[in-house]
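One protein chain is absent from this view; the other protein chains keep their places.
Up next is chain A:
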């Protein structure tokens, strides 16, 4: 287990280094000058030069890369070009929205998918199975921003149960905070739950065809008992993979939903930063997301080993 973990940790470091290089130098090539964006069309050339100097943009790219990486190792992400506040603080502030939102959506998705997937697998071919498959098909097909707008129309504009968007802030109380994340979380969770349900169901059905299940049934277990006792654990590998992917996706990919609900999350921060050419913010957030994805993958790898002891001994 330890050796397995060490090898994974090593590849994690290499991935991060490569990612940082790609992110930094790809953004260097993108046309657009943050100083020109800030100062607009009437700026005098010497004003632009003064701002560029203050932002440190007059220095060579490799030097700026080293500064950035060096700072990041110590938790210093630099100062935003446009907002002029430490990037680390900005990210921390946005994570207070994005992280709970991702967890909320993932929680909803798992809470729906596990029972639904198991239920459908247990009654394969029945009306229940057909119903679950039909609904999840729809859930995968509906674009989540469209579903989000539909919910806003019904729950915010017509019923007035929720506000149309915005984040109340945790200082307004956990309840108020969660409430403002509810519609976005549901919108995000719907397609994820659908996918997860289908994966859960097919993984279970696959294991249900294995010899050890037939043996278990022959010992006198019911289909349900065999499923819960033996099939479920063996079906977990693909399910964990999907959950890991979904978490990364929810953290990084909520940009559209954040825009629909005007939530101050990471996605909107990146979006604004890209249009303002606030490169240091874009670089740092993307780096953080890469880090999150890699760490989640690492955690999923570890979880494989936990559910499947055979993996622990592998070289």
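By definition in this document, a residue touches a chain if its C-beta (ideal position, glycine included) is under 8 Å from a C-beta of that chain, and two chains touch if they have at least 3 such contacts; residues count from 1.
By definition in this document, contacts and distances are computed from a predicted model.
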From the names "Cysteine desulfurase", "Periplasmic dipeptide transport protein", "Glycosyl transferase" or "ABC transporter ATP-binding protein", which one matches the UniProt record for the unseen chain? "Periplasmic dipeptide transport protein"
Option touching the unshown chain, where A:149, A:221, A:237 or A:311 are the choices: A:149
Among A:85, A:126 or A:222, choose the residue that contacts the chain missing from this document, as touch is defined above. A:85
Who touches the missing chain here, A:2, A:41 or A:218? A:41
Which residue from A:131, A:169 or A:224 sits in contact with the chain not drawn here? A:169
Contact partner of the left-out chain, one of A:51, A:105 or A:200: A:51
Among listed residues A:25, A:161 or A:306, the absent chain is touched only by A:161
Can you name the residues of chain A that touch the chain not displayed here? 31-34, 36-44, 46-47, 50-51, 54, 82-85, 90, 93-94, 149, 152-153, 156-157, 159-167, 169, 175-176, 179, 182, 259-265, 268-269, 272, 274-277
